[in-house]
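Reviewing the structure listed below.
Every protein chain of the complex appears in place save one, which is left out.
On to subunit A.
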Amino acid sequence: MKDKTFNGKALFVATLVSILTIVLVFYGSRELQNFDAALVTYLFGTVFAFFGIVYRYTVWLQRPPTWMYFKRSIKFLFTGKIFAHLWFLGKESVQNILLQKFIYPRSKWRWFAHFCIALGCLSAFAITIPLTFGWIHFTLAPNSISIYEAHFFGFKMMDFQINSFLAFLIFHALNWSSWLVIIGSVYYLRRRLTNPGLIATQTFEGDLLPLILLIAISVTGLCLTYSYQFMKGFAYDFLAVIHAVTVIMFLIWIPFGKFFHIIQRPAQIGAHIYKQEGIKKGMAVCPHTGEEFATKLHIEDLKIVTSQLGFDFTLEDGSSHLDLSPEGKRSRLAQAHLKARSQGGNLFG
C-alpha cells in the first residue's frame, strides 16, 4: 500500500484543533480561575492526544475508500427526510456506539466485557477531560459548610449535600469507572493469553499492552482512593505520579494504537446509512449467478475507488470484473481454469 509519511492538510487541521482546545481551556476555566494547576501534565497529554487523533483522522479521511464513505454518508444524512435520517443516526449511535450490540452475537461474555471497558473508559473521559480543562469545578455553596455546588464553564449546574449518597457516587465516579475497566480488561487479557487463534496473530504492543495499560491506570487510580481513605495517605505522592504516567502514556498512545478504534467506530454507522440508502437506489445483479448481491451504488462507487487506488478491472467487453458477485467471480475463475486445462489437453495434470 502506498502511504505518505507527512500530510500538510492533517498538520493544519490538527494544529487548529489543538489551538482551539487551548483557547477553550482558557475561557472555559474562566481565564484559568477554575483551572487546577495540579492537572497540568494531564492537560499536556490530552492536548497532544487531540492533536494526534485529529492528525490521524484527517489522514485517514483522505484515503479514497474512507473519503467515499464519509462523503456519501454526510450527503445522505442531510438530504431528503433529514429528521428520519437523524433518528436513524441516533438509534444507530445508541445500538452500536453505546451498547456495541454487534459484539453480542460473537459472544455474550465478550460483549459484556467490552461493554464494561467502554462504559468505564467513556465515563472516565467524560469526567476527567472537563476536570482537566477546568470546565468543571466544585465549590462550597455560599454561607454553607454542607452543600457542594458543581459548575460547568463557570455556570452552576447542580448542588448536593456533602454527606449524601449522591455525593458518595459523584466523588467516587472514577472508582466505578475503574472497576468496570478492570473487570473487562481482565476478561480480555485472559482470553488473549489462552485463545490459540489470538495467540497466533496478536502482538504485544498492539493487543496486550493496551489491556495492561488500562488495568494499570485503573489499579493506580483506585490505589489513590484507598491510600487516602484507608491508609492515611500512605505512598500517595508516589501513586499519584505513577497514575499520571500511566494515564499520559494512554493518552499519547490513543492516536497510534488500538485505542484509535474508539474514534473510528462511528464510521460503522456511516456504512449502515450507505447501505440503507443504496438499497433504495436499487440492487446490482450478478451477470453469472443472476442474483442480487450488493447495492448498485456500492459497486459503482467501488469502481471509482479501485480506479483511484490504481486498480483497473475493466474487461475487454467494457464491463468490469467487479460487476460479478463473489460467487460469480469464483465461478468465472474456475471456468477460465477449466478452459486452460482443456486447451492443455489434460484436465488434471
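Keep in mind that, in the parts below, contacts are C-beta pairs under 8 Å (C-beta built on N, C-alpha and C of every residue); 3 or more make two chains touch, one makes a residue touch a chain; residues count from 1.
In this text, contacts and distances are computed from a predicted model.
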item: Undisplayed chain, where the name is taken from the UniProt record, one of "Protocatechuate 3,4-dioxygenase beta subunit", "4Fe-4S dicluster domain-containing protein", "GMC family oxidoreductase" or "YCII-related domain-containing protein"; value: "4Fe-4S dicluster domain-containing protein"
item: Full-complex contact with the absent chain, from A:Thr225, A:Gln276 or A:Ser320; value: A:Ser320
item: Among A:Leu24, A:Ile162 or A:Val305, the residue in touch with the chain that has been omitted; value: A:Val305
item: Options A:Lys91, A:Arg190, A:His261 or A:Lys280, residue touching the unrepresented chain; value: A:His261
item: Option touching the unshown chain, where A:Asn7, A:Thr58, A:Gln202 or A:Gln276 are the choices; value: A:Gln202
item: Interface residues of subunit A (partner: the chain not displayed); value: 1, 60, 63, 65-66, 68-69, 102, 105-106, 195-197, 199-204, 258, 261, 264-265, 267-268, 270-271, 274-275, 288, 294, 298-299, 302, 305-306, 309, 311-316, 320-322, 324-338, 340-341, 343-349
